[in-house]
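For reference, the structure is listed below as structure tokens.
In this view, the complex is presented without one of its protein chains, the others remaining in place.
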Amino acid sequence: MSEAVLVVALALVVVMATAVVLTRDPARQAIVLSAYGVTLGVLFLVLQAPDVALSQIAVGTVVVPLVVILAIHAIRKQHGERR
Amino acid sequence: MMTAALVLLVAAVGPALLTTLWGDPADRLTGLILAGPTATMVLLLLSAAYHRPAYLDVALVLGLLSFAGSLVYARFIGRTL
Amino acid sequence: MSRRTRFAVFAVGAAGLVILFVLAAFRLPDFGGRFHPYGERAVTSAIAEKTKNVVSSVNFDQRAFDTVGEELILFASALGAVILLRMVRREREEEAGEHGYGPADVFDALRLTGYLLLPVTLLVGVYIVAHGHLSPGGGFQGGVVLGTALHLLYLTGDYPALARLRPVPVFESAEALGAGAFVVLGLAGAGLLIPMNSVVGLEVGCAFVLVLAKFFEQALLVRTDDAGTEDS
Amino acid sequence: MVQAAIAAPVLIAIMLAAGGRRLPRPVVDAVATGTILAVTVLLGIVLATALRHPVVTWLGGWPPRGGVSVGIPLVADPMSAGLALLVAVLTLAALVFSWRYLVEVQAIYHALMLLFTAAMCAFVLTGDLFDAFVFFELMSVIAYVLTGYKAEEPRTVHGALNFGVINSLGAYVTLMGIGLLYARTGQLNFAAMGARLPGQDHRLVTVAFALVCTGFLVKAATAPFHFWLADAHAVAPTPVCVLFSGVMVELGVYAIARTYWATFAGAVPGARPALAFLGVVTALLGGVMCVLQRHVKRLLAYSTVSHVGVILLGVAALDHDSLAGAAYYLLGHAGVKSALFIAAGTLLNRFETLDERELHGRGLRLRASGAVFLVGGLGLAGVPPSGLWAGKAVMDEAAQRAGWWWAAPVGVVASALTAGAVLRVWLRVFRGVGPSGGGTAEHEDSETGPRMSRLPWTMLTPGVILAGGAVLLGLIPGLLHGVSHAAGLFVDHDGYVSAVLSGGAWHAASAPLHPWTAAGLVGGAAGVVLAAVVAVLGLHQPVPRILRPVIDRLRAAHSGHVGEYAAWLTAGVALFGLLLFTA
Partner (left out) sequence: MSHLPYLAAGWILLAGIFGMVTSRNLVHVVVCLSVTQSATYVLLLAIGYRKGGTAPVFSDIKPTGKVVDPVVQAMTLTDIVVNATATALLLALAVQVAKRRGTIDPDELRPLE
């Protein structure tokens, strides 16, 4: 059974990673990236690495999305002012 | 426990994640908001299944931060998103 | 190069990479196998040192030099954010205006939740730092949680409160202090896990707050004149 | 001692970052320069010790028990200690140059330079592959920031971004390779991995070698991984360019050599032809691109690409003499190229442009910079007794013995093209020869704020000393002997493994080197003559008409498009792997 959990977690990670790459609009991509981070966290716990899972969740849920969104915001504003 | 975790992973986390893949940002955000707590539940169940109370810390942090993570997007929806 | 050529170059390379990687992957030991000589030695060494969390022992004691490098990367990139995102001529931070991020447009219930969560998150951060040598977690993870906690203020709609709580120079000094103390402890290499976790927590938390502060600054920037086409 | 040389700059850097903005500028300069001076002395002592007996230091008190350890060693053999010393010396020159340099967030610049030095030293001294990855990343992160330091200029941030993305991508591919090696050997230490590689499946080992080398090849700007280099070097601040071209890029070649001899020695039969192929392509491509440039820093950047190709070719022969020659060449190149970048920096400060045409005849009165350009150009051409000439002569002789008759001509072509371009700049800018005009009038910041009435000595002396030293390098007999000794130790895989893992003896059989051969002198003369021809031809007719389509293709390929660079990187990994398997 634990093997099945592993396979499912791995499959979710692969699907989400591909999805992150294929989402071309950065703002939408950021949301998918957050979701991807959650799947990574689950996979790491399944692989018996709670320290790494904790790290991934800490970085991937708030800090990285916030940086990405703020960057997009700064860039959008730039473009808005130009037009 | 393990079975419950598996079922939850397939039946709840999976669909929530898939919701983030299509639609406009608000729809995607719904998926993300659902994915946080359901994944937390999965982690709780896994912790029990592996007989490792130490893993609960991970679930605790995911529970706390996934809420904050959803807020990040909620804050910007209609503005940048 | 046209998009098609670029894709063709990539496709050829990717095909080669797939062949190489698959060749190698099938020569690796089976997934879940028992061959982990370094890991077993690390566990033995950690038990001999009476450290309960072996990952922490590897990070802060056996391979402490790696972690010194890692913390310096963090330190350098915080400096980098300060450099790369500094305000240049013709820019200033936006006052609370139409783009303002003042305490507005967020439900009261949400804001209350945020305020309530702030102390809880801080507490959890401290707990994760303090128990790094025992349970999963440690300075890095806890530090990030601590840094995140402060930003709950912004997320619940109160940027001014965040700005007040975040005097950038203090964080810069604290970050440097943490990094310096960690380098000294790391090279002393005495396996002082508890103080090491604490200084890493300090450094990481401050570094992320600093980096985010710089990004906030950029997101809230306006130009005071319309010389928006420097490069033309 | 070794730890102190790494820890001292780090701690001072942290203090400068914390409190430096309250200090007056001269104090910051003095502290930074003084620290590097101390590091130079320390590393000098380390090198002197290492020449007698290589020093292995296990950090944190985890020495190996029974041939295995859980800790990380620092290995100071003459080669690594010598390179670390070179890093320190070049940083010293760069810091002296930047005394009058405009720095906006002042002490942070100094802190970053100190951290950069420490990162490079740790990278060359470490004896652990994953640790090397960590310090590779530290070095790279600091390098992106320093490249983008003048963040208000469009080309600067774009160049830094390309640099960052491509270098990080390379580093991650390297980490995949480290993972493969770890899975198979269960070790991370160069020596311990090397001790367990014999008998492993050769396909896995070859793929691991290809992946591990990728990041280092990107750093070494080997074709087709080289695109980022010109983008970054053309825009980075001058003192930073000194470190980039002088030593950081070469550290990529060093890392390949180190991983090869310490870990893979003998396990990858394809390494020799594969590395040689990449070296030749890089040397020629870099030379051609160099001649085509008119932006002086970009021109110098491509010349670095070309010369690193020659160094890689020297390493690729995988024998002791050739490696010694390559090391000597590296030393000479570091001096010449740093001096040239410093001289280019003085041009930028005086005239606020680096366009060769626009600078036509304007350097007539800059005697010192002109002299540096002339001497540097001759040095690159391989005029005896320069370090490049001596290294080249030794490499060629080794190549001849190995049956690589084509290696010497490739080297001559590379040095003729790159030196020709530099001499062309000298003729046009400092002698006012050739037609003028046709400038693009692209204005750049002068890097020093208000224009100075005359150039301060701090901006000239480092360049003059470095260029002069590099050109006379071949005359120092003791140095040749030392380099040969260092190379002898470096290629001794068994000695390395036993010295690191069990504190065993590590002696080298070092043969004396003789650059003063007829072939060597002919090679040097040919380089100088051809360089003069290239320079004079280049003054009047930039490109022969027949070659136009090819040249346009080449230019178009160096587009500054980060996606293209990533595509080339993928293709490069595949190509390198293919060469390793088939050759």
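Each chain gets a letter, A, B, C and D, in the order it is written, and its residues are counted from 1.
Just so we're on the same page, contacts are C-beta pairs under 8 Å (C-beta built on N, C-alpha and C of every residue); 3 or more make two chains touch, one makes a residue touch a chain.
Owing to the predicted nature of the structure, the values given are computational and were not obtained by experimental measurement.
A.B. asks: Among the chains in view, which touch the chain not shown?
C.D. replies: Those shown chains that the absent chain touches are A, B, C, D.
A.B. asks: For the chain not shown, which residue from D:18, D:183 or D:280 touches it across the whole complex?
C.D. replies: D:183
A.B. asks: Based on the whole complex, identify which of C:74, C:124, C:183 or C:199 touches the chain you can't see.
C.D. replies: In the full complex, the listed residue that touches the missing chain is C:74.
A.B. asks: Kindly note down the residues of subunit C that lie in touch with the hidden chain.
C.D. replies: Spelled out for subunit C, the touching residues are 3, 6-7, 10, 14, 17-18, 21-22, 25-26, 28, 30-34, 36, 38-39, 42-43, 46-47, 52-55, 57-59, 63, 66-67, 69-70, 73-74, 77, 80-81, 84-85, 134-136, 140, 211, 214-215, 218, 228-231.
A.B. asks: Take the complete complex as the reference. Which residues in subunit D touch the chain that isn't displayed?
C.D. replies: With respect to the unshown chain, the touching residues of subunit D are 130, 134, 137, 141, 144-145, 148, 151-155, 157-162, 164-165, 168-169, 172-173, 175-176, 179, 182-183, 188, 230-231, 234-235, 293, 295, 298, 555, 558-564, 566-567, 569-570.
A.B. asks: Name, in rising order, the residues on subunit B that touch the hidden chain in the full complex.
C.D. replies: 50-55
One rule holds for everything that comes next: only the chains that are shown with their structure count from here on.
A.B. asks: Take the average of all CA coordinates in subunit B, do the same for subunit D, and state the distance between these two points in whole angstrom.
C.D. replies: 47
A.B. asks: Just how far, in Å, is the C-alpha centre of subunit D from the one of subunit C?
C.D. replies: Result: the chain centres lie 31 Å from each other.
A.B. asks: How big is the gap, in whole Å, between where the Cα atoms of subunit B centre and where those of subunit C centre?
C.D. replies: Roughly 21 Å separates the two chain centres.
A.B. asks: Residues touching two or more other chains, restricted to subunit A: which are they?
C.D. replies: Residues 50, 53-54, 58, 62, 66, 73.
A.B. asks: What are the residues of subunit B that contact at least two other chains?
C.D. replies: Residues 54-55, 57-58, 61, 65, 68, 72 of subunit B each touch two or more of the other chains.
A.B. asks: Looking at the complex, which residues from subunit B come into contact with subunit C?
C.D. replies: Within the complex, subunit B contacts subunit C at residues 54-55, 57-58, 60-61, 64-65, 67-68, 71-72, 75.
A.B. asks: Could you please specify the touching residues of subunit C with respect to subunit A in the complex?
C.D. replies: The contact residues of subunit C facing subunit A are 53, 55-56, 99, 128, 136-138, 140-141, 144-145, 147-148, 151, 208, 211-212, 215-216, 218-219, 221-223, 226, 228-229.
A.B. asks: In their complex, what parts of subunit C are in touch with subunit B?
C.D. replies: Answer in residue numbers: 106, 110, 113-114, 117, 120-121, 124, 128, 131, 135-137, 141, 145, 148, 151-152, 154-157.
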